[in-house]
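Shown here: the complex without one of its protein chains, the others still in place.
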Amino acid sequence: MADGIPTWEEVARDYGRFLYTVAYRLAGNDDDAQDLVQEALLRVRRGLERYEPGSLEGWLARIVTNLFLDDMRRRKRRPTSALPDDPDRVVPPTPAADESSRELPAHLQEALAALPEDFRVPVVLCDVADQSYEQIASTLGVPVGTVRSRIHRGRRLLRTTLTEGAS
Amino acid sequence: MSEHELTEDLLSAYLDDELDAGARADVETRLAASAEWRTILDEVRDTRDAVRRLPAVDGPTEFWARVMADDTVVDLASERRRRRMPRWGLAVAGAAAAAVVVIGVVAVPQPNRVHPAVATLSDEHAARSSVGNDVISSLASIAVPTRLGR
Partner (left out) sequence: MKPAGMKRARSGTIGRLVLIAAIVGTACLVIATEATAGDDPEALLRKARDASATANVAGVVEVRWVDGDQVFVERVGARSRGDAYVVGRGEHVAVGRDGMRYAADDGVATRWGSGDQVHAPEPGTAWKLEIDDPAHVAGRAASVVSARDAAGRVRARFYVDRSTHLLLRRDVFDRSGALARSVRFVRLSTGAAAPAVPQLPTKGSQVAATSDVPDGFTAPDHLGAFRLLGRYRHPDGTLQLFYGDGLFSLSVFEQSGLVDWDAMPNGGRRGQVEGQRAATYSTAAGTVVVWGEQGLVLTGVSDAPTDTVQAVLPGVANDNQSTVDDVVNFVFGPFGWE
């Protein structure tokens, strides 16, 4: 590493697992994760000369996230629905008291992959890539308040999906 | 916390330590008074911690071997085709693995990167607008200096 800038090989070797984990949690399967990681490493190779030493993981998370979102748009080719304003439209009312178990069933990855990407991406960036709300806002090009809202609603929706799946 | 409404959305930010001192205090006051909020907080904490406990994921060994090979860069398009081949096709491909094609990064066609000249296009539009519409108001927007960025 020279002047705080890693070589491409160092990035692939030292951050490959991080990249793959984020890509996998976003995409939900190995095939797509591998495509994302390969494309991300190509971008890293081209972008290293412009990289300013700082949060390398943040930079890498941003690259793979943007690639994931671009891929989603290409696949969908349909308008994005506006997010519902009312959280009750996303999360059902509070479950009954006898569902007080705090243990979550398995298949968390499946539940995560089933989240709409508008919720999944910020949850993954926060809880998998360990990014701050401000970093996430910068990556997604949205205000911090939007990040806050999506993370919270994403977590609640994830919880509902898991508890409904368990029952 | 005068500028934000005290909504449930703040609970995740509270957990993630993303609130300022004032907002944090407001949330704690509400938590002390609301059993519902405490329940939601517990649920969100459980969910968040479960996601955070998910293990890191390593890609397949052969994947990284190809990526890290000294003078071999995988052609993405070929790689995708390889993965989608049926099993019998994979056997054939395996036999031909020794003849893997070495393709440099530059062989992958890259799209043209464009950054529109915002100020110029703005003036071009105003110039065209001045034909058949009010001339002076359109031309005036061209004559003033364009300022972008802060």
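A few points about this structure:
Chains here go by letter, A and B, matching the order in which they are written, and residues are numbered from 1 within each.
FYI, a contact is a pair of C-beta atoms (placed from the backbone, for glycine too) under 8 Å apart; a residue touches a chain by one contact, two chains touch by 3 or more.
It should be emphasised that the depicted structure is a prediction, and the values quoted were computed from it without experimental measurement.
The chain not shown here is touched by just one of B:A23, B:V57 or B:I142, and that residue is B:I142. When you scan B:L6, B:M68 or B:A127 for touch with the missing chain, the hit is B:A127. Contact residues of chain A toward the unshown chain are 50, 73, 76, 79-83, 118, 141-143, 145-146, 149.
The omitted chain makes contact with chain B at the following residues, 111-150.
One rule holds for everything that comes next: only the chains that are shown with their structure count from here on.
For the pair chain A and chain B, the distance between mean C-alpha positions equals 8 Å.
On the chain B side of its complex with chain A, the touching residues are 4, 8-13, 16, 18, 36, 39-40, 42-44, 46-48, 50-52, 54, 56-60, 63-64, 67-68, 74, 76, 79-80, 83, 105, 108.
By the touch rule above, chain A contacts chain B in their complex via residues 9, 12-13, 16-18, 20-21, 24-25, 30-31, 33-35, 37-39, 41-42, 45-46, 87, 94, 102, 104, 108-109, 112, 123, 126-128, 132-133, 145, 148-149, 151-153, 155-156, 158-159, 162.
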